[in-house]
Structure formats: structure tokens, C-alpha cells
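Working notes, beginning with the structure itself.
The complex appears here without one of its protein chains, the remainder shown in place.
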Amino acid sequence: MLKCSLDNVQTLFAEIAKEAKLYLPIDNADGTAVFGEWSRGVAWSNALNTAKSPKDFFFPQTEDLMRFRTEGKKIEVIDVRRESDDFVVFGVRACDVKSFDVLDRVFLSEPCDSFYAEKRAHGIIVSLACTRPAETCFCGIFGIHAAEPAGDVSAWKTEDALYLRANTEKGTALVARLSSVLEECSDDAVNAQKESIAKIMNKLPLKDLSTEAFGGGKTQDLFHSPAWDALSSACLGCGTCTFVCPTCQCYDIKDFNTGNGVIRYRCWDSCMYSEFTKMAHGNNRLTQKERFRQRFMHKLVYYPENNDGLFGCVGCGRCLAKCPISMNIVKVMKQIGGNKGE
Amino acid sequence: MNNMGDTLIPSVGVITDVRIDTPDIKTFRVVTSDGKKAFDHRPGQCAMLSIPGVGEAMFSITSSPTNTEYMEFSIKKCGCVTEWLHQAEVGQQITIRGPYGTPFPVDDVFAGKDLLFIAGGVGLAPLRSVINYCRHYRDRYGNIDIVYGSRSKADLLDYREIIEEWANDAGVKVHLTIDNPQPDWDGHVGFVPSYVKELGFDTDKTAVLCGPPIMIKFTLEALVALGFDKRQVYTTLELRMKCGVGKCGRCNVGAKYVCKDGPVFRCDELEELPSEY
Amino acid sequence: MQKITREQLIDQASELLANGTVSTVLGWGAGEFGYDVTPTLFKTAEEMQNGFVFNDFCGANFSKYLVSKTKTLEGKLLVFLKPCDTYSFNQLLTEHRFDREKVYVVGIPCEGMADIAKVKEISGEGISSIASDGDRIVVTTLYADAPVKIDARNVLAERCIHCKSKKHVAYDTLLGEEGDVVASARFDEVTRLESMTPDERFAFWQNELSKCIRCNACRDACPACTCETCVFDNPKSGVENKSPSNSFEEQMFHIIRAFHVAGRCTDCGECARVCPQNIPLHLLNRKFIKDINTFYGEYQAGAEVGSRSPLTDYTTEDLEPSEIFVGRNEHA
Partner (left out) sequence: MQVTEYKPLIVAFCCNWCSYAGADLAGNNRLAYPADVKIIRVPCSCRVNPTFILRAFQRGADGVIICGCHPGDCHYTSGNYYTRRRMATLFSMLDFLGIERERTRVEWVSAAEGAKFAATMNEFAQKVAALGENKRLEDLRCKK
């Protein structure tokens, strides 16, 4: 275990930033936190988590894929991919770290998505344990430990110090070059914190949410549940849940004609949108109920079916906090899961 | 890293021939800019064609894999990309990437079997690839029956090829039908499902079905009524696609992605999927 | 803090359900934590007893739901409307978006709704229970030893701080006492921005709009946005987009969104309430309202059914676009 006094944390950041861009949660003027680039004097937010998930670092909301130059009947394809520089994302919570695993299985499976892979290869994740989870947190039910966040380096913050432990090769290389600001220490402080986190986790209101009714092979059980009607009844069909979600990965590919060429880019898309599945000859999900059901079935049944039981939700609670009508995956799990066998 | 390919980045293709098949279907012949076939494929697989600034869309490759010189796409005019393609001339470059999707099991399941192909309208496009593949390796398969129906005679796709080539092959029987009677037509008149029932095929065949959803639904019912098991019947699905490789999420139905797990599905597999296709 | 109770609303609804006046009730459904209420349809009094809530977090404006819900529903739909919601209700009627005969409006008084984000700023995260006690909101959390008592007036939602009316402009039955149109300082923030230099204003909006993630919640929650297909969803419009690629597209979306409802926006504040990125979107709408009031005379959308929106009206004596800045702030 390595340790850095909190008084010294800005020096630690400066050391990290010497060789790689450093991003960490920063407080916005409106009271929310957001991942921003660190520079001297930028304060590290105390917020539990950022309003938007850190998936942008690897899967940005919009990203140019290629350009085209056209002349008469001729087309030239221009590769716009650039080599990424190393960067460090600091203070990622356990749930969000897990979300990268969920995204990896999509983007790194054959055929590998080179846009994502490049950024993933150059990103170094420093995670951070949660000492004060919110009532909306339910990472525990997906086997995620708020006290044991994964990542290249795991971190724990106490009243007076930051504790670091490298988990991977990338992480080891990072802490190695921070030796001037880190000192070796025992695990005692971290162990004490882990114990207190475990106690809090046991008090969280959603800790008993059951995943039993969900997982691969449950399509026929759940798809026809009568509860979908009421659950989706108030859904506005906006994309808030999708866009704040750390694991939602659907995207659209679009062309933009600049007047002197064409940019083909991809951007986040939402299965909640009415035109998501619209084709020239029709739409296979005509009502909001069907679109709403798709989002939750995908996270709770289809994704686990294709990915060895791993759920497509990490329990970060963002959709609970942000949905305009307070409909969310927890309510869905309770209703749909509970209705089983009725 | 710029040496690393990415399936989303297409190569440039050239339209070398445009054939007007029906009033709303044209068949495009496509090669790479140096005149070669863009990539190898298996019967039933698809490719993403695009026109920069207009859009990208998935099309079945209608030419047989045994054709090593070029690919053909039979495309019905119905949306932005297809409308643009329909006004394209020979020499026009487009982009092409693929092949995508799981092909028909021509080398295992189909081998040695009697085959029954049933198509409606532009649904013949994906079947033409597999029909011609099976004709090419004629000795590997048993008898071939082809039932094909369209709105009118003019709407029959690949009519000349059907009449002049397919119908003349040994062991290949072609049954054509159109929806309504017309003066220059002395063949069968009526919808495909009822024609299939009328023809009454032996149930030891493997059937391949493609056409508009409503035609698929009723033809499948007709086949089941004739005693076919759904495990003997293959069909293809079509949903909106963007990436072609099961990542963008658009064509997701149940745990399947039509672009990579399909477009070819066995009809009993479809029953396990949610009815959202 | 609300003067009317959950039981009163249930009683009223039960009576109307029992005598067959209405078949369904659109109300607030209980959530997990007390503050996360969801608009919910109730078919019976029993369902309401089990799942209906009315508390300081029932902010959602139900008017827009009437457009979709009345299309498929058998019988009449009872809807609870707060004073500000009734303006949206009238505006939708003006635009013939639903059949008045299919709706039974129960007007309910509103003392202002609370903003959970403001509550959490005081109480901290980890809310285990939340309840109203007179003018106070009592919050227990996982981390505070004793319940935190908060003056409800200190955690009012932005739109409720600047409440424009306690008066219902439409109802079939009114519960509680009728209020009045109230004077509000709702344009103060617009005025403050107007008095900035253009550079400052530009910087302000760049900062705010750059937060936009284009989730479309502002549009989808807006009772004035009822187009079947929005121009931003129509691939043939030339402006369709899923996400803002740059500052231009952010500006474009928000200008057009606000302009399209200008003259029809009742200033209900749903856009800012639902924004997951806390962008003060209502300021764009209020700017239009303020300008319309200044240029063409006071107008409150939804105050009466059938009134003509100022932007679909004119007089021959209207101000020229070149005259709008005359005598206005001196920066520029």
C-alpha cells in the first residue's frame, strides 16, 4: 500500500500530469461534478460521483470515424484516426470502473472497434472507494464492492490521506513514477475504511434488490410481463437515462456534409428514441412500451445471455437521480422480477 | 495504429453495371476501384453500401459466392440511400464493407437435401445467391424447387435468368405466380402461400423463405399445414442496422443481433425471440 | 408544506371513480425514497390507497400526458392540476391537442414544490426517509445522527420561487382555496443577463449550453412541444441530430427549441426541471416571454382558451426589427 497525505495531493496530481493528461471530478458552478482536466489550482471534487459517467473517455458522445472527399463520381476515404496519448482518469468509482468491463465486451469483441481500443489502451484508471454511498446506489447487487474498486490503481481516501494500490502493469508503471510523493505504509487505515464501508453497504435501502429473476434465458418469462404497460406509461421517450448511463453503448453513424467534404461520425443513440429502429418500410418497435422494454431487457436479460451472466447495469444510480419522471431500473426490477410466476 | 483496419472504415467500390429489373428494382454490379471483387462471401451474407453524405445501408449480396469477379446487389427503391442509388450511373463510386452476417448452412445442413426456395417480390434477392450457389454445385444437392411470386409479371426479379437458366437446369423446377391476372401471363395467378399449399410439396425438403413479413408469416403457416417442421424452414430477417457487427444495438432482438447472428434464421429459432422483428 | 392532503385527493378521486364520472386517474405514484414520484394511472380507489402519493415533490406537469392518454382511454380521465399546470392545459386546448370532454380536471392548490437537489445540498446524500412536517421537510439520512429539519421555503424549486400564479385557469372541481395571479420577479435573471456585455452573455451561454448532452428531455417534457415528429428527429429536415457536435449545434437546438414555443410557452418551467445537466433553459423561454410582453403587450399563454399567440398575430403598427434595441441596454 502506498500513501500520500491529502495536503500533498496537488503535488501528486502535478506529478501525474507531467507525463499524461489528468482528468478528475471537478465541481461545476451548479453544484454537480464533472470530469475535467486537471491543471494547477484545480480542486478535486468531494462529490460522490459525476453527473455524467466517464464512458466519454473511451466512447465519446460524438466521434469522427472518417472523412470523404468526393469529386464527380469519385470517392476518397480519409482515415482520421490519430494515435492517442496516455491519459489518467482519476477518482473513478467502483461502479464506473465495472462499466468499462461491460463496454469492453462490446467494443473489444471481434471485430474489435479500433476507435475505442486505442483510447482504452492509453487510458489509465485510478479508482476510488466510496465512503458515503447514496441511497440510490446499488452496485452491491451486481457483485461490485464499493470498498474494493478495480482499475489500474485502486485508491482510498481517508480524512487525511490518499492510499493507492497498483493492480495492473499500467498501474504499477504509474505509481512507480510517483515515488517522490508516495510512501509505503501498512494496510491498516484502508482495512478500517473497508470495514466501515461494508457496514454502510448493509444499510443501503436497495441492498436487497434481487437479480434472481433476471439473466440469460429469461426472455420468455419477462418479455410478456403485464407490468411493462404501467411501467412505461409515463416514459417521455427522452434519452436522459441512456446518456447518463455508464454502460449504454448504442450508437448511430451519421454523415455530415460540410460543403467541402463529408464527415462520417458516430454519436450516442438511445433505444428510447422513436426513430431508433425506424426503417424505410416501417418500425419494429412502434410504441414507447416496446422501446422502454428493450432498454431494460437488454441490460437485464439479453446482455447477460451473451456475456456469461454479466449484467449490463452497474448500479451507479444515475438514472434514478436523473429521470424526469423518476422511472428507473430499480422500479423495473421490483415490478418485473416480483411479477414472475403470477 | 493507423495500419490497423476497422470494419467501420469501408473501401471504395465502383458500379460497373446497372440493370433495370422491375419498375422499382435495379441490380447493381460492384467491384473495387481496381476492378476486383471486394471480398469473398458466403450465400446469404450482406454488405454495407454507402454514399458519403447520403447514408449507409445493409444489402444482401445477390450474386453467388462462386462468382469471383464481381458482386451484385438487387435494390428496391424505398428510402434515401436506395433512391440515390437508383439515379446512379455506371462508373459511380460508392463505399462498400463486409461481408456481414451468418450465411445459409449450404455446406452442412443443405448438403444432399432436396431444397425448396420460396420468395416474394424483392425477397428473391438474398435467395438468388444461394440458388445460384446450389446450381453451381448441383451434384451436392437433391432436387430444387423454386416458388416465386410477385405483384405482376413486370415485378418479377431476374425474370430472364429464371426462365432461361434456372428453369432449364436438370432437377430444378420453377413455379412462378403473380398476384392478379394480366393478358401476357399464362402462368399461375395467386398469392405465394396459397400456391405453396396448392403445389403440396413433400415434407422431406429443406425450405428457404424470403419476402415481405406478411408473406413469410402465411407461407410458414402453409408449410406447417403441409407437415413441415419449423426446423426445416430457414428465413431471413431485416432490421435497421448501422455498424453491421453487433455493437450499435439497432438490430438487437432478444439476445440476437440480426446483422451478425442473422440475417439467416431457422424458423424455430425465431420463435424463441421476442416478436419484435 | 402542501395545504391539501393525499387523503383529500384520494377521497375526491374515489368519489368520481365510484359514481362513474371518470374511469381513470392520472396522479403521482410512490417511489423508493419518497421524493422520486412517477406520473401513474390509477384505475381504482384501492390502487390509489396503495400507490398514490402527494407531497412536496409532485412537480411534474401532467398536462402533456393528456395528449397521448386521452387518445386510447375509455371514459374520462381525472387529472390533478396545480395552478401553473392549468395554463399548459389551456394552451393545449387552444391548440386542439386533446378532447376537453375526455378530461375531468381537479384543481389543487400548490404551496410550491421542493427541489430534491437543494434538499440534498443541506441534508447530504444517503436519504433514508423524507417527510413533511408543517412548513418543514424532515430528512433522515444514513450519515446524520439526527433527522435534518429543513425550512421548505429554502428548498423551493427554481420555478416555484418565481411562481406566477396561484390561480387555476381551468378546472371542473377545485379543492382547497383559489389563489390569485401573483407578482413575481421571474424576469430578474433575464434582466441581469441583458445588462451584461455581449461578451459576457456569450460566455455565460457557451458555458451553460456546452453542458447539453442532447437527451431531449427539455423537449420531451415540454407541454408546448407536441409535434408528431420534431424537426430535430426528421432526417429530411437537414438539422436532424442526435448529439451536439460543437457549440453551433448546441446553440441551434436551444434557440429553435425555445423559438418554436415562443408565444405558446406558459413558463411552467418543466424544461429546466428535467434537465439532467442543470442548464437554466427556462431563461431562454422567459427571454421570449419578456420580449413579447415588451414589444407586443402583456400576454400570458394559456390564461384563456383560444387566445391568439403573439407570434401568429400582428398589428400594422408593430415595432421594426431594427427598433428593438433602441433605448435598451447600452452595451454592445
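Brief remarks follow.
As written, the chains take the letters A, B and C, and residue 1 is the first residue of each chain.
The working rule: a contact is a pair of C-beta atoms (placed from the backbone, for glycine too) under 8 Å apart; a residue touches a chain by one contact, two chains touch by 3 or more.
These figures come from a predicted structure and were not determined experimentally.
Seen in the complete assembly, the chain not on display touches A, C. Considering the full assembly, C:262 is the residue among C:262, C:281 or C:301 that touches the omitted chain.
Within the complete assembly, residues 190, 193-194, 198-206, 231, 237-239, 245-246, 248-249, 251-252, 255-256, 258-259, 262, 284, 287-288, 291-292, 295-296, 310-316, 318-322, 324-325, 332 of chain C touch the chain that is not shown.
Residues of chain A in touch with the missing chain: 256, 258-260, 263.
Quick note on the criterion: only the chains that are shown with their structure count from here on.
Centroid analysis (C-alpha atoms only) places C farthest from chain B.
Note on chain placement: the centre of chain A and the centre of chain C lie 30 Å apart, centres being C-alpha means. Each chain gets a centre from the mean of its Cα atoms; for chain A and chain B, those two points are 39 Å apart.
Annotation: 51 Å between the Cα-based centres of chain B and chain C.
Chain contacts: chain B has residues 80 touching two or more partner chains.
Looking at chain A, one finds that residues 252, 269 touch two or more other chains.
On the side of chain B, the complex with chain A involves touching residues 1-2, 4-12, 52-56, 78-80, 82, 89, 91-95, 238-240, 242-243, 245, 247-255, 272-274, 276-277.
Those residues of chain A whose C-beta lies close enough to touch chain C in the complex are 28-32, 34, 48, 51-52, 61-62, 132-136, 200, 203-206, 230, 233-234, 236-240, 242-244, 252, 254, 256, 265, 267-270, 273-275, 320, 322, 324-328, 330-331.
Residues 65-66, 68, 70, 73-77, 79, 81, 83, 106-107, 111, 113-115, 118, 216, 219-220, 223, 249-253, 255, 257, 262, 264, 266, 269, 271, 276-281, 284-285, 290, 294, 297-298, 301-302, 305-306 of chain A are the ones touching chain B in the complex.
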